[in-house]
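For reference, the structure discussed in these notes is given below.
With one protein chain held back, the other chains of the complex are shown just where they sit.
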Amino acid sequence: MEPYSLSIKKLLEGLKDKLFSQEEVYSSFLQRVNKYNNKLNIFLTVCDEPYKKDKTKSNKVGGIPIGVKDIFVTKGLRTTAGSKVLENYIPEYSATIVERLLESGASVIGKTNLDAWAHGASGENSDFGPTKNPWNTQYVPGGSSSGSAAAVAAQMCPAALATDTGGSIRFPSSFCNIVGIKPTYGRCSRYGVIAMASSLDSPGVMAKTVEDCELVFNLIAGTDEYDGTTVTFEPRPVPRKIRVGIPKEYFSEGINNEVRLQVEEAIRIISSIPNVDVVGEVSLPHTEYAVATYYIIVPSEISSNLARYDGIRYGHDRSFFGDEAKRRIMLGTYALSAGYYDAYYKKAMKVRTLIKQDFEKVFEKVDVLVAPVSPTPPFKLGEKVNDPLAMYMCDVLTGPINLAGIPSLALPAGFTKSGLPVGMQFIGPQMGESILFELGKKYQEVTDWHLKKPMII
Amino acid sequence: MNYVPVIGLETHVELKTESKMFCSCSANYFGKAPNTHTCPVCLGLPGALPVPNKKAIEWTILLGLALNCTINKESKFDRKNYFYPDLPKGYQISQYDKPIASGGWLNLKSQNSNLKTTEKKIRITRVHLEEDTGKLLHSNKDTLIDFNRSGVPLVEVVTEPDFDNSTDVKRFLEELHTIIRYLDISDADMEKGSMRMEPNISLRKITNDELRITNKNQKLELPNYKVEVKNINSFNFAKKAIDYELKRQAEILDSGKIPVQETRGYNDKKGITYSQRSKEEAHDYRYFPEPDIPPMEFGNEKLEMINDTLPELPAAKVERYIKKFGIKSSDAVIISRDKIISAYFENVLSKIKSDKAGQTVANAMVNKKISTKLSSDEFAKEIEKLSKPKETNMGMLASSIEKAIESNPKVVADYKSGKTNAIMFLVGQVMREMKGQADAQTVRAELEKKLK
Partner (left out) sequence: MAKQVELTKSDILHIAKLANLTLSEKEVEKYLGQLSDILSYFEKLNEVDTAKIPETSQVTGLINVAREDVIMNDQTIKKGDFYTVKAVFDETQ
């Protein structure tokens, strides 16, 4: 079996048993990259030689190549954030979680494409052209971690680092039939993550299986002295019996039928897993206000976080910003400006409290929520580019999770009739990743969606 | 038309912490090669994050306590958003609506020549913590930027517009400077830029019926404009700049116009303030809570701990010196300006047997009669020498006394009629005659005997 088709678990076993060498593993993936990257536009920078440390603290993932969303700074390796502003930017330091992976023996195989500054849900906001969905190149792979998702799906790397601010890990995972964890806010360090919305950005992992995803997550998670918002709380233990709730607002009329059917089928399968109890319907009454809340708070923080890009110390000047970046900067500047702060930003911060409380109340009764990730199946390139608000509505099922700061695991739940992936998410309470991984692993023991691979023509 | 000055003061103090406010770069930037004390955080590189300096927070609380402020139980940092080349992130991390300390005051005491004490209370609106910007250097066609100073902790002290003259402002600055040096939290060196101030100046018209404002509790109707003056590099310049401004504004008001609300610079060479052409629009800073830094909560225990480290402050020390050592208020103020000198003073006194030596030691120190480079033991010995009663030539004394009594019949008559103080004049005459070679106590005693 070609190394590129194997999971990390199997790769590590194979390396241990000397079925292949680290160089062979790397070269196997690199060949995939070189074969399909032009067509799919997945990697912005490719490392022909593995980007790794010579001396590492451990070899837990020795020899495993990882794709890194180009939102993480990598010392000496070009980092663009998907924007022309940073087209030639070479960072002088590396992000903490990249460092942690490198210290565990991993190599970076390249920097993956993304919506510029992580602003987007389709990948079409990249200043370097959109990434294509490996399942059907006429379709978007989802965003903003478009390249990372497509890379894993196209078997260019067994796992990839990415970030999720409003769905940017879960949405593309769902469109590409892979697994993606959006951890608890503060569980993974944001030091070295080019900031989008500081109070929502959650670095996380994408992989082919839940098992692999958990493996890499455990290597990168944990407090960081360079990030004052990393949490020191105890991870929640997995309860003996996992109680599952179904949030009714996530299955409203606006959800596409095929998506609904696939997820409902998944719930039926879940209910048959031993020690899992599907309790029934729960309510998150403020769900309908999440998009408005999100698109006030996030652009406000964006407008401030992008203020440093003036071209003086690095990068190009502000005339190099793309359309979506400018739009969000303006929106955020307006929401924070004198006379409007109370009506917009302050109001949104209060509704955020209500959304957070919705989840806290629900998690007193259940351990996990199961819901779709996207209200629609993957859409075609160009379909939503001219309607920013329509694109923002893609975040309706993912954004609330970021506002509440809780974790969510996206994983494959099936396909539409036309063969496009449909994903679902397991939403958990703060520090509840283990519960999500446990349920995810159990689900993948009795299903095989995650084993399906796209045929790249 | 009469005007009352309405002046408020904004002072910035650089804390002398080891590391910067939000990163671990050295904060000791003065005189270092450009951009050598920098890191991703203080350079505002993509992906960098701030982590606050614990000591800077504690020192801000300390200063707030020294200024009689209430320390706010809940506090936080906020982003102040604006664009300028010396501001690498495009925002400054500062404090907006929940500063660390607020609602304090500082008493300005002064004693005039008639020994009359006046006290003026200057209210401190707030004391908050923020970060400093980089430094700009202007050359011909380029502006050069050095970020060594970027991120150094900065405490801002803001007063209510309680000043009505420039002398008080100068005294306030001197007192604040001394307090800061006592707390040992900053060098507060105006020349090096570790203490900066900006007065806000306006004039208020008063009618002939209204009283001059001395009571701060009176409701002041503030003027509808104010002028901020920057680039003042010494306490003296502050006084000059304010005086110039007051004159300039009075002239404008006299002509029936209102001075423009603006920021002006001070040029000491020309002795003028000038309008700054750069940013004249009011800034919209779009403050919002800093999402990268969790909020702060100060418990009673912590505050008590910090309060316990407050040293005796200058004002209290001056009081104590006057009461305990009986020295003049002006001498007490001079000696108390420096903690080391005050300690020396008390040390010397502790080595002198007499408990009435306070003013003598003060005189010797203030008038530099004895060198303070001596050890306190040696200084004390010198004082004892001075205080030893002088060998008095009794013969010469008798004749000098005779001479003095003869030459001053009116004074003698005054003394005999009950004006006991009149004898001091005669003592002085005798001392002069004796060329100081007499013990004043002895002279007085002999005179009293003679005049009975």
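Labels for the chains are A and B, by order of writing; each one numbers its residues from 1.
Definition applied: a residue touches a chain if its C-beta (ideal position, glycine included) is under 8 Å from a C-beta of that chain, and two chains touch if they have at least 3 such contacts.
Just so it is clear, the structure is predicted and the values come from calculations on it, not from any experiment.
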Partners of the unshown chain among those that are drawn: A, B
Among A:Q138, A:T353 or A:S418, the residue in touch with the chain that has been omitted: A:T353
Candidate in contact with the missing chain, chosen from B:P40, B:P314 or B:G358: B:P40
Option from B:L144, B:I258 or B:A413 whose C-beta touches the chain left out: B:L144
Touching residues on subunit A - with respect to the absent chain: 92-93, 185-186, 199, 225-226, 228-229, 231-232, 286, 288-289, 291-293, 295-296, 303, 307, 310, 312-313, 318-319, 321, 326-327, 329-331, 333-334, 337, 344, 346-354, 356, 388-389, 392, 403-405
Residues of subunit B in contact with the chain not shown: 17-19, 23-26, 33-41, 43, 45, 51-57, 83-85, 90, 136-147, 230-231, 265, 276-278, 284, 286, 288-289, 291, 293-297
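The criterion applied here is as follows: only the chains that are shown with their structure count from here on.
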Centre-of-Cα separation between subunit B and subunit A, whole angstrom: 56
Complex interface listing, subunit A residues touching subunit B: 72-73, 79, 81, 86, 89, 91-93, 95, 190-195, 197-199, 225-229, 300-301, 303-304, 306-310, 312-314, 333, 336-338, 341, 345
Contacting residues of subunit B [partner subunit A, same complex]: 40, 43-52, 79, 81, 83, 85, 88-91, 145, 284, 286-288, 291-294
